[in-house]
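Encoded as structure tokens, here's the structure I'll be asking about.
All protein chains but one are shown at their positions in the complex.
Now for chain A:
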Amino acid sequence: MIAAIWEVTSRLSGLPSFMFPSLTQVFETLVNGLISGQITAAIGKSMGRILLGFLIAIIVGLILGYFIWRYKLVEDTLGFVVTALQSIPSIVWFPLAIIWFGLNDFSILFIVTIGATWTMTVNATSGFKNVPPLYQRVAKTYGSSGFHFVRTVILPASVPQIISGLRIAWAFSWRALMAGELLGGGGGLGQLLEMGRSLGQMDLVISVMIIIAIIGTIVDNVVFSRIERNVQMKWGVHS
């Protein structure tokens, strides 16, 4: 239905096709882009960046979360700062990143990472804090302490909260990635958008938008939903 309306309005609108391309035209560009490797390469580049940035964010977030949970002093100082930092959209860091690292891959990676890190930190902290005292007592009576205690009780018990943190963190860094690539270049889907604009190829722009939407949906609804469901099944929590 939407496809039909799009096709018809595009043909009847009187706007030149480079401004408002028809569905068939977009589809053609999309398929061509995938076959020729132009879009595929961009997807690869973007996914590589986000996965790396995301991985760093998870690790840093868990570590910071641990210290905030463990030490009152860190909570009062760093904990407060993190909450404030979380409210800054990560693209705002970009000017700073350009000055620090130059207009390159590293700057984009930086804002992708920073977009996810604070959310991960906040979620990890509250996950750790909400581990039922009963589990902690049980583990302690069996002689668990130190790293073993964190690994076998604190971490697994906060998994549900960490997963919902991952989900939000992903959304943040995905947006940051697109914005960063759009401004910073260096390949990737965002750069392809910018290229489409400068070449006046709206069919390419829309193709990329479709790809962005598809990847976003797959990650959210397939990857994270599945992980979440698995955990819920195992724990017997009903959503």
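Following the convention adopted for this analysis, a residue touches a chain if its C-beta (ideal position, glycine included) is under 8 Å from a C-beta of that chain, and two chains touch if they have at least 3 such contacts; residues count from 1.
Basically, contacts and distances are computed from a predicted model.
S.K.: Which protein name, taken from UniProt, belongs to the chain you can't see among "LuxR family transcriptional regulator", "Nitrate/sulfonate/bicarbonate ABC transporter ATP-binding protein", "Imidazolonepropionase" or "Anti-sigma factor antagonist"?
M.R.: So, among "LuxR family transcriptional regulator", "Nitrate/sulfonate/bicarbonate ABC transporter ATP-binding protein", "Imidazolonepropionase" or "Anti-sigma factor antagonist", the name matching the hidden chain's UniProt entry is "Nitrate/sulfonate/bicarbonate ABC transporter ATP-binding protein".
S.K.: Out of A:L34, A:L85, A:V159 or A:M195, which touches the unshown chain?
M.R.: Only one listed residue reaches the unshown chain, and that is A:V159.
S.K.: Which listed residue (A:N32, A:N104, A:S144 or A:Q201) would be found touching the missing chain in the intact complex?
M.R.: With A:N32, A:N104, A:S144 or A:Q201 as choices, the missing chain is touched by A:S144.
S.K.: Tell me, which residues in chain A touch the chain that this view leaves out?
M.R.: Contacting residues on chain A, toward the hidden partner: 132, 134-135, 137-144, 148, 152-153, 156-157, 159, 234-237.
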